[in-house]
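For this depiction, one protein chain was excluded, whereas all remaining protein chains were kept in their positions.
Up next, chain A:
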Amino acid sequence: MSTTPTSPVSPTLPDAAGRFGTFGGRYVPETLVKALDQLADEYAKAKSDTAFQEELSLLFRDFVGRPSPLYHARRLSEQCGGAQIYFKREDVNHTGAHKINNTIGQCLLTMRMGKGRVIAETGAGQHGVATATACAHFGLPCVVYMGEEDIRRQKPNVFSMKLLGAEVRPVTSGSRTLRDAINEAMRDWMSSVDDTHYILGSVVGPHPFPQIVRDFQSVIGRETIDQCRERLKRLPDVVVACVGGGSNAAGMFYPFVEHTDVELVGVEAGGRSDKPGDHASPLTYGQPGVLHGSFSYVMQDEDGQTCDVHSMSAGLDYPGVGPEHSYWKDSGRVQYTSCGDTTAMEAFDATAASEGIMPALESSHAVAKAMEIAKGRKPDEVVVVCLSGRGDKDAMEIARLKGVDFG
């Protein structure tokens, strides 16, 4: 790979105030402002520091296992009877998802800032495991906040985090999911900000998190571009990724944004139905507002209270979305749509049966939309899906959803 891990495609956004157009910004208590300024300063220095970029590149290669493969899903493509479907295999990364790209990068920043403790939130548990893993690698103590409902849904990941030496703190407030885990992590940070770095796991939150997480994840899109050029001698026609907070999608889309002939499709969780509370699709059904320190599309009631949302997939079960996605939506660069629980589960089954790959339930939403798009296209067209994670973590939850009882 000739590119450095965080080389910008469009250096103009966000602006100095953390704005992507009107979206983004920094709506946080004053207590956190100094730490966010420090993080933004340190990141700016790291970005132009070749030693930092080299260290990150080596860790991506030797610890994460990058570059991740671009895989031609031949049988799935044949079944759809249209375009060729390719998977960008973030599921084969160390820890089984794209989340490790960001946690390695942010752990390096933690140490550059001289901070000795890490906190994180997690929904599906993938970011928690990736943070615990990176912290174990660097010898940093780590506390992960996780909603009780997600602890129930993602037991294997909870155990992994503990094996990796992290402390998992259950969150019992609100809907006991990702949103509440972020609230608790922020509250911890309010008291511990002097010596603790908060490794936020998605492209959400106050500036500079949406930018930093996007940049660390954009290795996904850059590798995809290089792999397509090398093997297909051209760029794909369509690129599809699932969107919860939106980190795998941002990392995949960002390097493609300037290639305007490539269609970009983000897939939100359609849940059970399009009724409020039944889905987690703020870009599709929500409106602009403030949540977790950022101005972006959000599911809110008429008073500005955050709504409860639903997805069978813990990683997409979030009422907000990263501000750059809101910017891409309003600018028309990315098309956002949603996919329901049932359709995503069908895509999971199809991928497992025809490719020997169990995608994460999150990624299954993107696969479902890619299959639908492929059906209407010519066989010489190419649809790339970001297979953001593997489905092993979901096995017990899938069994429960399918009514399988292990006794």
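Convention: a contact is a pair of C-beta atoms (placed from the backbone, for glycine too) under 8 Å apart; a residue touches a chain by one contact, two chains touch by 3 or more; residues count from 1.
The rule we apply is simple: contacts and distances are computed from a predicted model.
Trainee: Assuming one chain is omitted from the figure, identify its UniProt name from "ABC transporter ATP-binding protein", "Na(+)/H(+) antiporter subunit G", "Tryptophan synthase alpha chain" or "Dihydroorotate dehydrogenase B (NAD(+)), electron transfer subunit".
Mentor: The chain we cannot see is, by its UniProt record, "Tryptophan synthase alpha chain".
Trainee: May I ask which residue of A:Thr31, A:Ser48 or A:Ser273 touches the chain that does not appear here?
Mentor: For the chain that is not drawn, the touching residue is A:Thr31.
Trainee: In the complete assembly, which of A:Met190, A:Ala353 or A:Ala399 touches the absent chain?
Mentor: A:Met190
Trainee: Considering the complete complex, identify which of A:Ile151, A:Val213 or A:Leu291 is in touch with the unshown chain.
Mentor: A:Leu291
Trainee: In the complete complex, which positions of chain A touch the hidden chain?
Mentor: Looking at chain A, the ones touching the missing chain are residues 17, 25-35, 173-174, 179, 183, 186-187, 190-191, 193-194, 289-293, 295, 300, 302-306.
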